[in-house]
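In this view, the complex is presented without one of its protein chains, the others remaining in place.
Let's look at chain A:
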Amino acid sequence: MELDPTEIFRQEAAELLDSLETVLLDLGQTPQDRDLIDAAFRALHTIKGSGAMFGFDRVAAFTHDFETAFDLIRKGKIDASGDIVTVSLAAKDYIRTLIDDPDSTDPIIGEAIVEELQRAIGGLGASAEVAPAASEDLDAPAAPALAGWRVEIGFDPTIPCNGTNPLVLLDDLRALGPCTVIADLDAVPELSGLDPEACLIGWTVTLHGACTKEDVEDVFMFVRDEMKLTITALDGPSAQTPAQEWAPLDMSMPAAVMVVKSLPAVEAPPAAVERPVPEKAEFARRSEDKGSTVRVQAERLDELMDRVGELVIAQARLSQLAHSGTDLAIKAIAEDIERLASGLRDSTMGVRMVPMGSLFGRFRRLVHDLSRDLGKPVDFVTVGEDTELDKTMIERLADPLVHLIRNAIDHGIEPAQQRGQTSKSPTGRIELAARYVGAQVLVTVQDDGAGLDTARIRAKAEEQGLIVPGTPLSEHDIHQLLFHPGFSTAKTISALSGRGVGMDVVKRTIEAMRGTIELTTIPGHGSSVTLRLPLTLAIIEGLLIRVGEGRYIIPLSAVEECVELTAADEARARGRSFLTVRGDLVPFLRLRDLFDAEGEVAPYQKVIITTMGDTRVGLVVDQIIGSHQTVIKSLSKLHSDVTMFSGATILGDGSAALILDVAQLVTLGQSRVDNDRTSEAA
């Protein structure tokens, strides 16, 4: 389980780069946002710092220039222009390749990016680089002359273990202006008692420079929690005095510096991070750190989920046994265990859930780049970022969504001039939305473009021999041709889309997740693609029902209400399967017929009204047994042709029961309604 420190850096850097990308994209929209600028700076600073620590020298060197640029932005010397954002995004990609595969990365690319950056910031970076102090003076003439700060620094003794080098920080202070540094050696013990890994020296720095208090604080930005920092303003006239007073003391400095210098030499190797001794101190500190996270391998979570699943099944059996007996004590224990198991189930599942926002973030970059490359300005709107989905599903959704968004921009959104001729705004709009609907998550990609060109799709399909010319097809059927492998209507094949390998792959991927894909379009107003994904958590609340001799589970989240199927209803429904529920006509399906079930028909059949989106369908069952904690077991590949069931579970008595696929049944019910209508019309 030992993780290579380099690997930890890679993972952390990947996260930092992701957040950097988000920040940069936000910055492109609100260039004045201080928080964003600071966040970008911090991310770059951390990448640079830890890159250098783990031997990624090229990363550190390359990042340095960008850190400098963002420092300038932070100080308000330059604005975060669109150019800077664009070049920074390119830089972010380059840093990623530098980290992932440094050997095959050509430094020329990096140099080009840096050159572009220098152009974007108008050469300020370079000058600030060479003579920071000078530029400070030039740019901030209004600051009170020669005022300064007295900075008292007391580090936490453990900071060298975290890779902090106090001397570098002192150097940073010097960069703000002329400094007098005095070391406080009081806490340093005799040599015999000296812990070479602890930093016991305090410093008092008198800084003469026209800088703000924030500038000083920023130097310690990353160690602020692990130190005592007192910053007091120096009085104008007395500013010189302390310096002179302390000047003689400076003579004693070399000795102190010697001691200090030996510190970094000891803690320098990257392995220092993994050292066990300082662990305790670190833990104590971390535990105070709210919102801290732990990295866990996905397989371990899967294993945990399996165990919880088994526990829930065992608990169901225990409950059944306890309730059939008369022993109150056992009943009490069974109830306790039921409560614990369901709590454990919820928390375990929560661990696996990831908000959609983590996925949506990636697409902002995609839209940004595509919109630039195609010259189509696009507003990208995301809705429902906090909709949570199982992590594995989120991963599998990424590629299909990339295809859909590409299609929307490339084929959907018209060029700006063309949009100008209509009443639309020249800027296109793409909305990526996620929301819960019953037991499903709906992910929608919607554009306000031209909509699907049904005639062209038809012509293309005929040309490619997918359909016989003149075949009568509904619009819906024609749109389905888009999902045909090898179909492409793009007039020219662009680098982005139009190879016709998109939609069929998307469809297959979604169907492999037991989801469905729907396409709707309004000519002239855009089209939308909706992915319906089952909320396939490993465990759901279910309603246990009986049909004939078989027991089945209906996901409780899809159940709206249960009503009795009266003889009157039955009589009225003869031939047509409709039920009036509070004034609405609801089609119903007799599961008994559907499942070809055997056994006696119950005298009082029940109808379970289930919903999927806006459509409702009633399911006629013989008996409602009760709610059931359902551990979903996926159906075997051999049963992949079974459409009415989405999975199976194990009941309290150890037998298997099937879980109804409500989405499929609703579609089936709806199609019967349509059939009825058409036959009535005819």
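Following the convention adopted for this analysis, a contact is a pair of C-beta atoms (placed from the backbone, for glycine too) under 8 Å apart; a residue touches a chain by one contact, two chains touch by 3 or more; residues count from 1.
The rule is simple: contacts and distances are computed from a predicted model.
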Not-shown chain resolves in UniProt (candidates "3-(3-hydroxy-phenyl)propionate hydroxylase", "HTH_3 family transcriptional regulator", "CheW protein" or "ABC transporter substrate-binding protein") to "CheW protein"
Of A:103, A:186 or A:641, which one is in contact with the hidden chain? A:641
Please pick, from A:190, A:386, A:596 or A:614, the residue that touches the omitted chain in the full complex. A:596
Sole residue of A:7, A:106, A:171 or A:310 that reaches the chain not shown, by the stated touch rule: A:310
In terms of residues, what is the contact footprint of the unshown chain on chain A? 310, 313, 550, 594-597, 633, 635-639, 641-645, 648-650, 654-658
